[in-house]
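In what follows, a structure is listed as structure tokens, so that the remarks can point back to it.
Note that one protein chain of the assembly has been removed; the remaining protein chains are unaltered in position.
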Amino acid sequence: MSGATGLRVRAFNFETRGPGDVSGLKGLLDRGEVRAEDVVCVLGKTEGNGGRNDFTRDLAMGALERLLGARLGVPPEAVQDRVVFSFSGGTEGVVTPHMIVFVREGALPQAPSPADRRAEKRLTVAVGYTREFEPGEIGRMPQIEETARAVQALVQELGVDDPSDVHLIQMKGAIPSFTHAEAEAAARRGAPFRCDMAYSRGASALGVALALGEVRREDLSDEVVLSDYRHYSAIASCSAKPGLRRTELLAFANSAYADGELQIGHGVLSDLLDVAGIHAVARGLGLQLGAPPDPAEVNRIVGVFAKSEADARGTVRGRRHTMLSDDDISDTRYSRCVLSSVLAATLGDTRVYVSTRAEHHGPQGGGPLAMIVRAR
Amino acid sequence: MSGATGLRVRAFNFETRGPGDVSGLKGLLDRGEVRAEDVVCVLGKTEGNGGRNDFTRDLAMGALERLLGARLGVPPEAVQDRVVFSFSGGTEGVVTPHMIVFVREGALPQAPSPADRRAEKRLTVAVGYTREFEPGEIGRMPQIEETARAVQALVQELGVDDPSDVHLIQMKGAIPSFTHAEAEAAARRGAPFRCDMAYSRGASALGVALALGEVRREDLSDEVVLSDYRHYSAIASCSAKPGLRRTELLAFANSAYADGELQIGHGVLSDLLDVAGIHAVARGLGLQLGAPPDPAEVNRIVGVFAKSEADARGTVRGRRHTMLSDDDISDTRYSRCVLSSVLAATLGDTRVYVSTRAEHHGPQGGGPLAMIVRAR
Amino acid sequence: MSGATGLRVRAFNFETRGPGDVSGLKGLLDRGEVRAEDVVCVLGKTEGNGGRNDFTRDLAMGALERLLGARLGVPPEAVQDRVVFSFSGGTEGVVTPHMIVFVREGALPQAPSPADRRAEKRLTVAVGYTREFEPGEIGRMPQIEETARAVQALVQELGVDDPSDVHLIQMKGAIPSFTHAEAEAAARRGAPFRCDMAYSRGASALGVALALGEVRREDLSDEVVLSDYRHYSAIASCSAKPGLRRTELLAFANSAYADGELQIGHGVLSDLLDVAGIHAVARGLGLQLGAPPDPAEVNRIVGVFAKSEADARGTVRGRRHTMLSDDDISDTRYSRCVLSSVLAATLGDTRVYVSTRAEHHGPQGGGPLAMIVRAR
Partner (left out) sequence: MSGATGLRVRAFNFETRGPGDVSGLKGLLDRGEVRAEDVVCVLGKTEGNGGRNDFTRDLAMGALERLLGARLGVPPEAVQDRVVFSFSGGTEGVVTPHMIVFVREGALPQAPSPADRRAEKRLTVAVGYTREFEPGEIGRMPQIEETARAVQALVQELGVDDPSDVHLIQMKGAIPSFTHAEAEAAARRGAPFRCDMAYSRGASALGVALALGEVRREDLSDEVVLSDYRHYSAIASCSAKPGLRRTELLAFANSAYADGELQIGHGVLSDLLDVAGIHAVARGLGLQLGAPPDPAEVNRIVGVFAKSEADARGTVRGRRHTMLSDDDISDTRYSRCVLSSVLAATLGDTRVYVSTRAEHHGPQGGGPLAMIVRAR
């Protein structure tokens, strides 16, 4: 094989002027720099509240659907069958609304041989799905195990040496619909539905942790979910979506069989103020940031992905915080603002993707951090 | 002279359990560690919104008035004639509500001689007032010049070698009341009132800048106020208070004639993400913070005081922010949250006093930072 | 007996200038119009958010404690053993912050005889308490039944002919504290704690309904609470308070043995827009309101007390509302604003006391309304 036919993932990080601004991707397509067929996923932050009445994500996804639909020759509503969108509302504080377009060109070798290996591993990405879930499975072992199975299947596709090459599993977690009667029947059977966003996020993260060896099978049970936060993934990032029957997965890894100039790394932040944890991830990717961050190094950063949570114990580093007793502003907005600010200050880039609610995503009060950079 | 009779300023930083929690100071007084007569000022952050309907400051000050009034043998309403309170609402994100009690014991030598000088300068604090202002003076040269005069008078009391020893002038800026008819008459005279919070803060800061040599007299005029932000103070910190006829000033400096273990330093942050600026102030005070911050060094920090502002140009470090176009959450809450998060992460302490609106306090989008630490 | 020795309840409705403004009551006491010993309760609306970080209630109650403590010769912290305070935060929209001071003078005849009866019934008020609750009793039949017992005991004290004379039971519902271990043990026993605000409010209301014949004993069970909203009280008004071991009750009724000029009536509003329901209560009290309301009739109104709730079905009068899908502003603030506006417009008075969360207080989406007026 030759590099010309190998797999290459490219990523383009566009600052947006508003939620529906897709001019960055449009320019790429218009100039022929990217083919619509190669766009594999788009992740972005929009300037909404990240809650139920956040319509900014709809604006962004609608604009992408119309742009890509026209280029792909499919109706807008069919675009999301081909391209995964993951938009998170809430650009609190200094966060710059932005979207990152991932383009996957070429393919991994069918039967990779040692001769196909590059000197350095490079970013690869794959898309997968779980089977459809029953409401009673959500938040329990069946969801964990099926998610783990789907992750392991993805790992096979990524061309990685082992699970340690996988650094981010971005998920839209299933929350199948159900009737009130079904819920009551389940409660009577002694297995009340856990079919909500928190449970779906928590079980999805534990599924990733199981697949990638972050937790042991024998440490998991229905009881652990949303209860024993010692068990978590540092790689998962899940948002749950009511009405979704199966979980969508996006896996990012480094592969010795991939070309391109991008690499991914990850780590876990122990709390919202964990500057040392951020530096550790950066160092692992060869970034020499300094304070203030060296602009040349900052320019190597392509994507920053983290999960935030206001520590439920009411303290950060042993001192009281007030995020959870404020009835004017949601703790989700505060925790995103805090972590985004610390990331932006440390990394020198305000285009950070921090989403919130982090059950079993890193330890209580902390969360996972993944970064994609241009290799030197 | 002997150290026993010298001036000593001590400071006690208490985490509070709620806005009216004064148990920290009560304990100090009950245990005889501090005499009520020596309490010179209390600065604190309370968990309100920092706006017009923030009643948490009233709770804190009312509780202090009752506690200190009983110990001083004066009615609660007379306490603020003796002790200056400066409370700022808004503990967004990880900020821990807290209050810092400053105690001043002994006195500077009446006629200081070289023999009175200590090897190292130590914290000193003094309280002063401007004369009462007319509404038409606010936001114009008369306010600037009278504020400068009051600052210079304070400098004389502080026992400092020169203005460079002064590191923080905390002010409650005057906003005298006026009638609609007076305002209309002023407008007809071609000198419309600027008697509002923004102008009073801006002119107060410029007054400090003039007094301490940060700006030149010839660069100032009525036109400069709230217009030419190249002129600013890195030492001022002003909140304006409607109904106040004169400005209250609290000056913090280092003096070679003071004892105690505290020192103050300051610097200017170029924007909300200026980690290097924070490190510079810390280094100037001999703190070896590291990342993560060394707990032994963090324990030396007694007070952190800063001003924040969402950059009016709509960008931070060249990229768009959305703080100024959000009609659900005020930019004051965002800018406090961002700077507090960055300070807490960098300094390892969530008890940071960040207040907002920073006209002529540091450059556009940036602001002053002062820190008080225990000398090694 | 003679009117001179009879029971008389007077009520004074003071508009406040801020949460800590008790000048209205102070004036009454200073002028000798009311004796501190006769103040039985104070109900009020303060301009906070009505949530966890609403400190306006503390300001109001602290100011009342200091005022009444000085007049009663007891420490401020002992005042609430003698006088019941019921403050509700949230004066959304046109609501005027206010407090209503109830003064009870004289006493009911010990052994009332037909000769003691007045031509018309007049307002009477009494204070009572349940026994202390165990955490496992909250939200279940034991809380319902003990609340009912306490209400029936109060009815005996009120000098009423029968339960139909009782028009408002204002409660602070118990929520005893418990440990995590206790909660887990209860869950293992198959009776998980319901020890939260919603359950305590719901069971308190059902207790009132049981005592006053609004529901039948056989229709109640643990399962009904927060589940079958066909069962409710039109007389209860409960706010639950974490840490409170027993429920405090304030009963308002009309008695043939009471003097004074006040009368109370109540009704149930079917939804937030039930103008006809408001008119029905007003008419029942002899008010001839008209549209616009006749000022002379409006002046007869002394107190208006209601409970509001955003209909959980997502509709009002068959059409969609968006109160429950807004993550910027709480539905509690919206529902209070809506009902307060409709009450103020219909009754011609902006001093209305609407508190929110109305589980088993009136039908789903509706709630109870009580009014106190000066008899003609």
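We just call them A, B and C in the order they show up, numbering each chain from 1.
We adopt the following convention: a contact is a pair of C-beta atoms (placed from the backbone, for glycine too) under 8 Å apart; a residue touches a chain by one contact, two chains touch by 3 or more.
Note that the coordinates shown come from a computational prediction; the quantities given were computed from them, not determined experimentally.
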item: Residue in contact with the excluded chain [from C:Ser23, C:Gln80, C:Thr96 or C:Gln364]; value: C:Thr96
item: Touching the absent chain when the full complex is considered, from B:Ser164, B:Asn299 or B:Ser325; value: B:Ser325
item: Per the touch definition above, residue among A:Gly20, A:Gly106 or A:Pro142 touching the missing chain; value: A:Gly20
item: Hidden-chain contact residue, picked from the options C:Met197, C:Leu244, C:Leu273 or C:Ala375; value: C:Leu273
item: Residue ranges of chain C at the interface with the undisplayed chain; value: 15, 17, 47, 49, 91-97, 272-276, 279, 291-292, 316-317, 319-323, 325-326, 328-329, 333-335, 337-339, 341-342, 344-346, 348, 350-351
item: Absent chain, residues of chain B that touch it; value: 49-54, 322, 325-328, 330
item: Touching residues (missing chain, whole complex) on chain A; value: 18-20, 47-48, 53, 55-56, 58-59, 62, 328
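Following the convention adopted for this analysis, only the chains that are shown with their structure count from here on.
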item: Whole-Å separation of chain centres (CA-atom averages), chain A against chain C; value: 49
item: Chain A and chain B: spacing of chain centres that average the CA atoms, whole Å; value: 42
item: Residues within chain A bordering two or more other chains; value: 49, 322, 325-326, 328
